[in-house]
Each structure stands twice: as structure tokens, then as C-alpha cells.
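Take a look at this one; I'll ask things after.
Every protein chain but one is kept in place in this view of the complex.
== subunit A ==
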Amino acid sequence: MSQREKILEIRDLNISFKTGNKNVKAIRGVNLDLYKGETIAIVGESGSGKSVTTKAIMGILAKNGSIDSGSINYTWHDEKTGEKITKDIVKMSEKEIQTEIRGRKIAMVFQDPMTSLNPTMTIGKQIMEPMMYHYGTSKEEAFKKAVKLLEEVGITDPEARMKNYPHQLSGGMRQRVVIAIALSCDPYVLICDEPTTALDVTIQAKILELIQDIQKKKGISVIYITHDLGVVAKVADFVNVMYAGKIVEKGLIDEIFYDPRHPYTWGLLSAMPDLDTDDDELYTIPGSPPNLTQEIVGDAFAPRNLYALNIDKRLDPPMFKVEGSNTHEVASWLMHPKAPHVEMPESLKKRINKMKKEGAINA
């Protein structure tokens, strides 16, 4: 990681949606960095804003959504001159994003392969389409490349498969096709929005391995959006924990899993299903996420936080750097030097010790 090259830099991103006469502040000041060849994960429960963040990167926010402020700087090398170019996606026009970025430099793998392929178009056409559209690749060449892509994503007899329609393939195979489509224009960044949630458990691991293999081979960067910490542990280098449109804790995978600091991260880790916990019931974080149509005063997590301080009710905590690390940051007043010292729950400690022993994390 000595020569880390930054590809994507999100700074203070704010996104809101208009629903009726209300304004939903879905993303509140998100900062995010993605380096070449690395994998980051964005973790959080439903509605925390993980998908919205990535849709903003692709410029495919729903019509009622708008970016209020912030920047999404994307850096790439020009194809011919090799010159380094940085552009703010927020400031680009829709036409520019569509022709330059979307599909071409940043591609996306969607959650449900059963619904994300066009049912009336052969998979061959669907894979060939982006390269023919963006690069003007000839039909013959596109066909060859599509066959090669299908082979790469592990589909047997790819040439015959080209003529198939999506309904003739199984879920796992369809997701491979979706990945092939995403790779068709040789993107620099691959966004995987819950890529395994809709799949069979046995297929999940295979798809994750496939994405990892491709990443290694092609040197692309991957953003995983997921609520499944199991997936995160397997694939990510860096983790961003999101809550109510804000990143509340970020750090290297080891830091998040072995040394979590934010009570919300504690909750998430405790809520992971496990074969040998002593409790009969699965732990859940009490309460539910806040209503984002209302102005949030203080820390959005405070009402659900057993360890909330008085200041949490008044002021939103800034990002505190964790001592001894320049990657681990936490947005919680508990990290303030003057805050009382709070230890994570005993049961979680036990669980983490067990994970450490078993080496549950990929690294």
C-alpha cells in the first residue's frame, strides 16, 4: 500500500429527496476515499443511505433526489496521453456523466439478478451493448470479447450461452452475466450493491470469490454495499459504517472487527448470527432509525444508544481519530478525551476474541 493512488474522493456530500412536501435528508456530510485496487465496504441497515451514496457516484439518483452540496472527485488517466485527470462528478452534466463515467469508468452490479437483466434481450446482446455503444466496437469484436468475458466469469460453453435469454439461466449464472456486463467496458471502479443478498448461500461464496479474482486480475477498485458483515469480513480492506446518512465509523477491516469503537458498530457486530452464543435470542439494536424528514439535533444514534452522553442530544459528534492509527476514525463523543471511559459489552468482547482466534477475517 505504499503507492496508493486515489481514484474516488467524496467530500462532505449532502443529498436530499423531496417526497410530498417533505425533504428527506438521506445523506448528511459523507466523506469517502477509494484507492486503486482496493476494496471498501459500506455497511449499515436499510435506509442508512448506502445505496444512495453509490447511486450519486453513478449519477443515477431518483428524479426527486438532489445533491445539495459536496464533491465527488473522480481521478483517471487519459486513455491516450496517460495524463491524470480529476473531475467532480457533482459538477458534470448528465450528458457528460452518461458518456464518460457511467458504465465506462464506474460500473455496477445489482442486487437481484432475477430482475436486473432485460428479459427480452439475449444475454450476448446485453453484454455487447455497452462496448459497442461507448467504444464503437464492431459487432464481431464485441462478440469475441463478450464470449471471453463470459468465460472469465465462469460460464461454461459461453458461445452457446450468448444466444440465451435471461430466463434460461439460474440465479447464480445471471449474476455472473451481470458481472460480465459490468466488466464489459473495463471500468476502474466496480460498485456491488448487495451482490449476493438474493442468491443461494452456496452460490454467494462463489460470486464473492469471482469478484475478488477479477479484481486481482484487472486491478480495479470495488465498493461493496451490504448489511452482511459476513460478506464484509470476506472481501473488504476498508470499512465504512453508515447510520442515518452519516459515516459513523471507518477503518481498516481489522480495526472495525477487532477494535470497534462506536456503540452502533458494537450493536451491528453483536447482532451477527453465530452458532455458539449463550443467549437464546439473537441480539438486536433497540429502537429504529430516525425519521430523516426532521432536522436531527445532536447524534442521530443517541436515542438508541445505551451509552449516550448528554452532549449527544445537543451536538453532532465530529470524526475523532483513534489513537495509534491514521485510518481508524469514529464519530462519537465517547472518543473525546474528556468523555468517560466506556468499554464494549462483555459478550461482544468474547465474540471478538473468538473471531481473532479463528481468523475470521480474510487478511
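Methods note: contacts are C-beta pairs under 8 Å (C-beta built on N, C-alpha and C of every residue); 3 or more make two chains touch, one makes a residue touch a chain; residues count from 1.
Just so we're on the same page, contacts and distances are computed from a predicted model.
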item: Which of "Oxidoreductase", "Oligopeptide transport system permease protein", "Aromatic ring-hydroxylating dioxygenase subunit alpha" or "4Fe-4S dicluster domain-containing protein" matches, in UniProt, the chain that is not displayed; value: "Oligopeptide transport system permease protein"
item: Touch criterion as defined above, residue of A:Val178, A:Val330 or A:Met344 at the omitted chain; value: A:Val178
item: Chain not shown: contacting residue from A:Glu9, A:Asp112, A:Glu151 or A:Asp228; value: A:Asp112
item: Residue of A:Gly44, A:Pro130 or A:Gly172 touching the missing chain in the full complex; value: A:Pro130
item: Absent chain, residues of subunit A that touch it; value: 58, 60, 95, 98-99, 101-104, 107-108, 110-112, 115-121, 129-130, 133-134, 165, 167-168, 178, 181, 185
